[in-house]
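I have a structure here, written as structure tokens, and I will follow up with some questions on it.
In this view, the complex is presented without one of its protein chains, the others remaining in place.
Lettered A and B in written order, each chain numbered from 1.
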Amino acid sequence: MKTLSMRKVLRYIGLYTLWIVMVLLTILPIYWMFVVSARSRVELFDTPTVIIKSFFAPNYVKPLTNPVFQRYLINSLIIATSNAVLVVILSLLATYALSRWKLPGSDSIFFWTITQRMAPPAAFVLPLFLLFTSVFRIGNWQMFDTHIGLILLYCVFNLPFAVWLMKGIMDGVPLELDEAAFVDGANRWTVLMRIIAPLVAPGMAITFILSWIFAWNEYLFAANLTSVTARTITTGLAEFVSVTGTNWGEMAAVSMVSILPALVFLVFVQRYIVTGLTFGAVKE
Amino acid sequence: MRLTSRRLYSVLSVLMITAMLLSACTTVAPAAPAAPAAAGSEAAAPAGDNWWATAAEAAGCKDVTIRGISESTPASNYAAEVLAPEFTALSGIKVELEPTSWDQMYSKAINDMQANTGIYDFVYIEQDIIYSYLANSYLTNLTQMLADNPDLASPDFDFSKFTSFIDNFKDADGNVFGVPMEAFIKVYLYRTDLFDDPAIQEAFKAQYGYDLAPATTHQQYQDIADFFTQYGKDNGMDLWGTTVQGNTGHSSSFYEFVETIAPTFGVYNWGINEDNWKAEVSQGGEMNSDTAKEALAFWVGLLKDAPPEATASTWDEVAASFAAGRAAQGWVYGENAAWIATNPDKSKVVGNVGVALPPVAEGVMDDAKSGKGYIGYYDGGAFGMPVSSKNPKCSLLWLQYIGQESVQADWAVAGSRIVMNSTYDDPKVQEVNAKTGNYYMLMKEEGPLFRGAPPFPFHAAIRAVVEPYIWKALTGELSPSDALDQAAAAADAELVNLGYGK
Partner (left out) sequence: MRSNRMGWGLLAPTIIILFIVGVLPFFYVIYVGFFNWNAFSNQLGMQWTGVNNYRRLVFDDAFLDSLGRTALFAFTSVTIELILGFLLAQTLVKSFPGRTVFRTLFTLPLVMAPIAVGATWRLLTIPGFGPIPYFLDKWFGVDYRIATYAGQAFITVILMDIWHWTPFVTLTLLAGLTAMPKEPQEQAQVDGASRWQIFRHLTIPMMMPILLTTVFIRLMDALRVVDEVFMLTSGGPGAATQFIGIHIYRVVVPKTDYGYGSAMSLLVLYFTIVLCWLLFIALTQSGKQKE
């Protein structure tokens, strides 16, 4: 009895040591960024320390009160949220189709959607630029520098992942449920919305979250396919790298601000991530 | 389970509603940056405030939005934050200036002009890229356009008021393709507090046998660098002998070598022979000449006297290191001189900055005076108009607005840039000049000794080929001699590839 509890205690000590170390390793870099964001420009080269002696607020106040910067934040919110909603809806419809019908060639479609995510992004900047500026235009309106442009583009990266994830979950929903509902006289649409959707909701939640995070964080295309109106927060980050001394303090502050919404998100929906992935991953 | 999913649903629906609301808000959201009341140079146009309004009205530009892209520099930010709102208030033309990083600025401007899409009505043209743009016929001939549209020509605008820097933006026939908006020289900065300290002076003289003063030769530069590195070590200070703009993954190190170091040894134009477009010595070039190798060895050798961040330093960090008091001397872009010397919020060496001409090898000064060579880099940029612009007339008005004498002085103080002769004499500039160790006057008087990048239409392509070898020399992976041999061979191969020097 005594040895057993001894072992248990040791195990707990090991467990907590491991996790405290891991969490510290995770947090310290971010904390350091916070320390830098609290320093004025002349203090940057001070000795590294974990203590924040004084808080240099202008690093935060300056960008946050700047209307241009506020617009970047709003743009990022709009684009990430709309993209995530769109991806959730589309992937729900698509995976329902893939799972309930034996469509010829659907396996290839399934794999093909994923290859979209594999291409090295840099080479696609120019083609997309040309498409957005010259092909997708109606009169004076063009897709370049619009929210809708980025929202659609991010589907290319998010949909494959979403389809993949949701397919597994959808396959896990027994066909008998559909059939029982049909017997009760429900149509496809009702079945999808009333019966299937609630069951795969955790999967939809995680799809939403992951899509949202990706769209919020994307940089290369956002930088190249927008100009003024639809610029996002990540492109704003790069603007602090300037000729006259990279403004590390402000840049760190903006990075902190850019993490915050994603962070709030994470804390609130943390547990759904695990549930959602569980459904998708091993459904046997 | 049932409960969980219902809760999730409500979360999702709230988010969706939020998304919709936000999308709806776009139309209401501040589409244009709030224009600060145009204070200060309100007395802008002596021709009467409404000249701009009349001209804009006549050209059908009222309420038109013109869009430009620029690197995020103090001068550009001043244009975006001060000049653009002023111009809008006067003319009714909205100006959206997109400030971005140096790399982004190029790729986006080139993509736009290459594809002829007409996103931008004006673009920042750095002096070194103008030849590529001209070769591709990307830019509008402003001289011609002003002559064709006399009603759009402001009485206050005149190309002849600019310094000789504007010559960089002319074609062979003297037509102007860009309105200069910033110009600097890359100068030699040193710490007056250290150089003037009697104890240091004495110690230096005892060790090297001559008086401590701003270096005029490379040997002196090396001695001073060695001395202060040792001095910093002995006194437990974070102080090193020199800065080196030696980033091992960024073009800035390539530029410091070919534009600042090599010329002071007498290797001009990147060592590329302009008659046959060859870089190798055996073909008539100079990129891997003994002098060039000596120059690279000297510069790479300075790393041991530079602060540890030197190999991670672009132009940004060099200025930051110097401003943090971590270097006794260094080559620093002039646009930084003003804030390093005067702004206590950003710099620890306010009031302790001296400005001088860079050290040179024998004969180089004579070359520079005769026009055969140059002793350093005269950097800067202009705003030009792509031929693809959809609003050329409106853009022309804006370009003239920023090219007026009346807006120059405040701009010069904000961005330590000068593009017009008259600006030097302005009392505001004179006042800053006194605080910056005479930087502005040095630029005025000795400016002709400096020169911009050579007129290479293939500028960026050859830079991309050569720079990896410079980086490898800086990390020690290649010896300076091998690095330049390989660089010259690679440059020649790429030049042929691009259709030059068959």
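Miscellaneous remarks
One rule holds for everything that comes next: a contact is a pair of C-beta atoms (placed from the backbone, for glycine too) under 8 Å apart; a residue touches a chain by one contact, two chains touch by 3 or more.
Bear in mind the structure is a predicted one, so any value in this text is a computation, not a measurement.
Partners of the chain left out, restricted to shown chains and counted across the full complex, are A, B.
Residue B:Tyr106 is the one among B:Trp51, B:Tyr106 or B:Trp270 that touches the chain not shown.
Contact with the omitted chain, checked across A:Lys62, A:Arg117 or A:Arg137, is made by A:Arg117. Where chain A meets the chain that is not shown, the touching residues are 12, 15-16, 18-19, 22-23, 25-27, 29-30, 32-33, 36, 44-48, 90-91, 93-94, 96-98, 100-101, 103, 106, 109, 111, 113-128, 130-131, 135-136, 152-153, 155-156, 159, 161, 163, 188, 213, 216-220, 234, 237-238, 248, 251-252, 255, 258-259, 262-263, 265-267, 270-271, 273-284. Residues of chain B in contact with the chain left out of this view: 103, 106-107, 110, 114, 132, 136, 238, 247-251, 307-309, 311-312, 317, 321, 324, 326, 457-461, 463-465, 468, 471-472, 474-477, 498-500.
The rule is short, and it goes like this: only the chains that are shown with their structure count from here on.
Separating the centre of chain A from that of chain B, both taken as means of CA atoms, is a distance of 36 Å.
Contact residues on chain B toward chain A in their complex (touch as defined above): 2, 4-6, 8-9, 11-12, 15-16, 18-19, 22-23, 25-26, 29-31, 33-34, 67, 69, 71-74, 96, 98-102, 104, 107-108, 111-112, 115, 117, 119-120, 238, 314-317, 319-320, 323-324, 326, 333, 335-336, 339, 344-348. Residues 40-42, 44-45, 67-68, 70-71, 74, 77-78, 81-82, 84-85, 88, 125-126, 129-130, 133-134, 144-145, 147, 198-199, 201-202, 204-205, 208, 223-224, 227-229, 231, 235, 238-239, 241-246, 268-269, 272, 275 of chain A are the ones that touch chain B when the two sit in their complex.
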